[in-house]
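Here it is, the structure, as structure tokens.
Yeah, one chain of the complex is gone here, protein chain that is, but the others are all in their spots.
Note that the chains are named A, B and C in the order they appear, and that numbering of residues resets to 1 at the start of each chain.
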Amino acid sequence: MHIEIKYFGMLAEVTGCSSEILELSVTPVSGLKEFLFKKHPGLQQKDFRIAQNQELVSEETMLTGQEIAILPPFAGG
Amino acid sequence: MHIEIKYFGMLAEVTGCSSEILELSVTPVSGLKEFLFKKHPGLQQKDFRIAQNQELVSEETMLTGQEIAILPPFAGG
Amino acid sequence: MSRYSRHIVLDEIGQAGQDKISAAKVLVIGAGGLGCPVLQYLVAAGIGKIGVVDYDTVDESNLQRQVLYNTASIGQKKVIAAKERLQQLNPTITIETYPEKLVSENVIEIFKDYDIIVDGTDNFSTRYLINDAAIILDKPLVYGAIFKFEGQVTVFNYKGGPSYRCLFPTPPQKGSVPNCSEIGVLGVLPGIIGTMQANEVLKIILGIGTPLSGKLYCFNTLTNQSMTIGINREEPTIAMVKQRGLNFENIEETTFCSNNAFEIGIESIISEDDIQFIDVRGLSEMPRIEREDILEIPLPQLTKRLELISRKKKIIIFCKSGIRSAQAVAILKEQNITNCWSLKDGVSAFTKALSKTT
Partner (left out) sequence: MSRYSRHIVLDEIGQAGQDKISAAKVLVIGAGGLGCPVLQYLVAAGIGKIGVVDYDTVDESNLQRQVLYNTASIGQKKVIAAKERLQQLNPTITIETYPEKLVSENVIEIFKDYDIIVDGTDNFSTRYLINDAAIILDKPLVYGAIFKFEGQVTVFNYKGGPSYRCLFPTPPQKGSVPNCSEIGVLGVLPGIIGTMQANEVLKIILGIGTPLSGKLYCFNTLTNQSMTIGINREEPTIAMVKQRGLNFENIEETTFCSNNAFEIGIESIISEDDIQFIDVRGLSEMPRIEREDILEIPLPQLTKRLELISRKKKIIIFCKSGIRSAQAVAILKEQNITNCWSLKDGVSAFTKALSKTT
């Protein structure tokens, strides 16, 4: 299935793109993370949360093939 | 078909709602306007433009049953 | 230079970007709710030359949202109070003040010294004047407007993009769209919209990101919902503005700014040919007037009978007192039937004139 991944903040710099379309078999979030860590090893050193269809998800949530957002914490003020 | 109509600015005051779901047969924009003028006669005295799926449309555009926005001009600054 | 180090350190801006900001000349029209935040952030960013046009003075009721001013500024010219405050924030830039009303006679002279125009005005006549002047001089126009709890931002006339007239071809009739002074406004709303306008100015200057050209950004402060509406450039509209210049004021502004918008006296038309009268009273209302050049279309049916109405003739609409005929004019204007007028004093003016001429 196709999923669109959007990277926010510094994660767009780590991955070199603000969004990308991935071809992925159905997987829980943890599987996506493994996949992303291989594709973008720099992500391993970063904190982030994952949202699916604009809702934060846990590691066990199954991805159903839509919009995924990868959100790092922001420090600045 | 179902269409969702969103009213912006003072038009929400004229119609008494910021959005409503209408049941409508396929019609050009001019048909929607006639329908709306009957339902909300106050709209007849207002200037507005209509957008379908976030694109401005002309009177002749056929509505395909999605999101409609009714936009008045804003004066304030 | 330490003042701009937080811009210079960004890859997307750098010293080259900051140099572009320093070389830029931006004109801000209106130093009110929108103008104050626009000016603050453009001055802080170091725009080389900033012009401010406003003939108004600071009123106490401005201070709820016009954050450049002091309580002690009440009664002072806004451009003077604004410049004083802004030069304290950044004394290294040039700020030019224009304490005058922007009109067709001065707009070209004022605009020509600037690269980018920012519309922070509060009335349609000035908005259309700014739009048309920006088209004529081919300058990008960063537009913002607000209503109570909602705001709009877009960039007009940018690299072949649409203009305000591609969104709303003609000004609305007076009174149909109230302004902030009459109806109130959430004070922080122009802060949100004005900072977004300043952001568009900086993106245009720096050539980074995607300016909101051809996209009307609409934001609602109560729901935090936004919608971005695509606007297409209407070439005939742009061509019309270029061809006729700024004379639209005579045909549009002065009428919709007068108290009797689109109202016309019987004496100024009775001798004209090529007039189509429309009686929008109910069919049972007396007295009836029988003439070949009168269409009888009760107001509620008007939109359904548009095909009966000539687009070549001058349209004079009447009812009993002039109220329904004014509404009818508004309806026809919306259908782009622009040469239409409401008859002053309604049917009685008509009968009086007829009795004189016959």
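Here is the rule we use: contacts are C-beta pairs under 8 Å (C-beta built on N, C-alpha and C of every residue); 3 or more make two chains touch, one makes a residue touch a chain.
Since we're looking at a predicted model, the values are computed, not measured.
Remark: the absent chain touches shown chains A, C in the intact complex.
Although one chain is not drawn, the whole complex shows that of C:V79, C:I116, C:L212 or C:I309 it is C:L212 that touches it. Where chain C meets the chain that is not shown, the touching residues are 2-10, 12-13, 37, 40-41, 44-46, 59-61, 63-67, 69-72, 88-91, 148-149, 180-181, 183-189, 191-192, 195-196, 198-199, 202-203, 208-210, 212, 215, 217, 221-224, 226, 228.
In the full complex, chain A contacts the hidden chain through residues 6, 8-10, 33-34, 37, 44-49, 51, 54-56, 59, 69, 71-77.
The rule is simple: only the chains that are shown with their structure count from here on.
Averaged C-alpha coordinates put the centre of chain A at 43 Å from the centre of chain C.
Between the Cα centres of chain B and chain C there is a gap of 22 Å. Averaging Cα coordinates per chain places chain A and chain B 38 Å apart.
Shown for chain C are the residues in touch with two or more other chains, of which there are none. The residues of chain A never reach two or more other chains; the list is empty.
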